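As you look at this complex, bear in mind that one protein chain is not there, while each of the others sits in place.
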Amino acid sequence: MTEPVMLTVNGIDYRVNVDMGRNLLSVLRNELGLTGTKEGCDDSECGACMVLLDGQPVNSCSYLALQAQGRSVTTVEGLTPADGLHPLQRSLLEQGGVQCGFCTPGIIMSARALLDRNPSPSEEEIRIGLSGNLCRCTGYAKILAAVAQTASDG
Amino acid sequence: MSFMIAGSLEEALTALAAGARPVAGGTDLVVGARQGKAPLPTSLVAIDRLAELTQIEPTDGGIRIGASVTHARLLTDPTIVSDYTALADAAALVGSPSTRNVGTLGGNVMNASPAMDTGAPLMVLGAVAEVQSERGSRTVDLSDLWTGPGQTSAKVDELCVAIDLPSRPARSGSAYVRLEYRRAMEIAVVGAAASVTLADDGTISDGSVALSAVAPTIIEVDGVAELMAGHLPDAVGAAIAAAVAEAAEPISDLRASDSYRRHTVGVMAARAVDAAARRAAGEEISVPVNRAIGVGASR
Partner (left out) sequence: MPLLTESKHFIRPDGPDKVTGSGRYVADISLTGMLTAKFLYAGVSHARITRLDISAARQVPGVFAVLTQEDVPERRFGSVADRTLFAKDVVRFEGEVIAAVAAVDAEAAQQGLDAVVFEYEPLPAVTDLEAAIADGAQLVHEGWADYEAADVERDGNIASFTSMIRGDVEAGMAEADHVVSSRYVSDASQPAPIEPRGVLAQWEGDRVTIWSSTQVPFQARDGVCETLDLPTNRVRVIVPHMGGGFGGKCGFHYEAHVAALARAARRPVRLVFSRQEEFIAPDRRREGMIIEITTGLRNDGTLTARRARVLLDNGAYSSDASFFPHMAAMQTLGPYKIDNIHVEASSIYTNRQPSGSVRAPTAPQACWALESHTDELAAAIGMDPVAFRQQNCVDTGETGVAGQVYDEIGLQDCIREAVSAIDYSQELDENEAIGVAVGWWPSFPGPSGAFVKIDSDGKGVITTGAQECGTGSVMTLPILAAVELGMEPEDFELVYQDTSAAPYDEGATGSQTILNNGRATVEAAQQIAVQLKSLAAEKLEASPDDIVLADGKAHVAGSPELAVSIADLAGVAAEGEMLLGKGSGTPPEYPSAVGVDCIGDRGLSGWVGPQFSCHAVKIRLDRETGVVRVLDVSAAHDSGVIINPIGASGQVEGGVLMGIGQALTERTVYSEDGAQENPAFLDYKLQTIADAPPIRVHFVEIFTPGVGPHGSKPIAEAPNVATAAAISNAITKLVGRPVAQLPMTAERVWGLMQGRGGG
């Protein structure tokens, strides 16, 4: 059975029909065409699917779409400015924190939530803030540097 | 199949009476369904936004934490961090920032995993669960609440609405320590919580220890208060470790063998007692203890 719901994603209201068990990730990707958010695992461990729900990070793969009603969802597409790049996106590129890029949107969303909460995090705070995002390519050094650079650039 | 976001506690209780299951953050329920552990219930009522369930408020005899309070809030709430520190230690270790952001205390307690992190702290802090249904409300001791892995004594129509914690004695401290192979995103291989109260002379006057992941449910270790009473905190580590190893009934699985669990839970307990005692003496050990003192090995 599907239910009609209103979801607010990146500031746009969408009316979609979803069944109860549907996760938010699947709705974002398959109904709304927002494929920037990735799916990397079955058990909520990788963080590739990270989005913001009222500004806080959530693993969209294991969050019921119906539970997002009345909340504001932000994906990597919503974070990207109309012109150019968000500072986090820019510093990730400058520092070389992107290799295959599959973890990148999730990393950006977690980092954004961290910096919103704590504009000048210590290195340890960055590590804990991003600990739910696995990256197999980079060894994290350049990701850490990119988040630190974004913070210090203000 | 039905799904409802409860607008009030009454609405939620009515839905439960009609057969719906509660979902708070869904970090156990939805993840479990996705992994194929258990299918999603056919009728769900979301309780994560109920104002009645999301308060942390002082009571006459202590503090009341709404069941839908998230781990993220627990680990930053000033009262919890200062007075019920073991609970903050545990909340800070749960999953990742996103897990803590939606995962709730009520969900952790009612999911009743033997490896849950908040259980042992709640036990040593003397918590009771308030459960409510259309039929009325009652309080349940945690040792009566958890009946087995994933099992509670709550009836299907009962909602856990809050966890009540008594106020803390003077010169007391608490801590929760768990064994982890990585510094984040771990499930407790074993874990131990301790509460310690000091006498004026610096010896221990009272205390308790509870354990995670070494039995079908969280267990409190008998006889700990007697074991510690009158001793300086420095002197009790070995005895605690031995008593704990005795009380544990661990299993062997992917994450560890029974003998390794039995040994390490003793180590964790001794460290929890030490951290709790230092906190009782006024030392600042930041939350979570794991990262402050570097369990298994600091950076």
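Order as written gives the chain letters A and B; numbering starts at 1 within each chain.
In this text, a residue touches a chain if its C-beta (ideal position, glycine included) is under 8 Å from a C-beta of that chain, and two chains touch if they have at least 3 such contacts.
Just so it is clear, the model here is predicted, and its values are computed rather than measured.
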Sole residue of B:V109, B:V267 or B:V289 that reaches the chain not shown, by the stated touch rule: B:V267
Residue touching the undisplayed chain, where the options are A:T8, A:T35 or A:S72: A:T35
Footprint left on chain B by the chain that the document does not show: 35, 179-185, 187, 254-257, 260, 263-264, 267, 294-299
Chain A, residues in touch with the chain not shown (by the definition above): 29, 34-43, 45-46, 48, 75-77, 80, 85, 89, 92-94, 96, 98-105, 108, 126-128, 130-131, 133-144
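Following the convention adopted for this analysis, only the chains that are shown with their structure count from here on.
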Chain B-touching residues of chain A, taken from the complex the two chains share: 1, 3, 19-21, 23, 42-45, 47, 50, 53, 56-59, 61-64, 66-67, 69-70, 110, 113-114, 124, 127-129, 131-133
Chain B residues within the chain A interface of the complex: 1-3, 5, 23, 26-27, 30-31, 33-35, 40, 44, 46, 48, 72, 95-99, 101-102, 183-185, 291
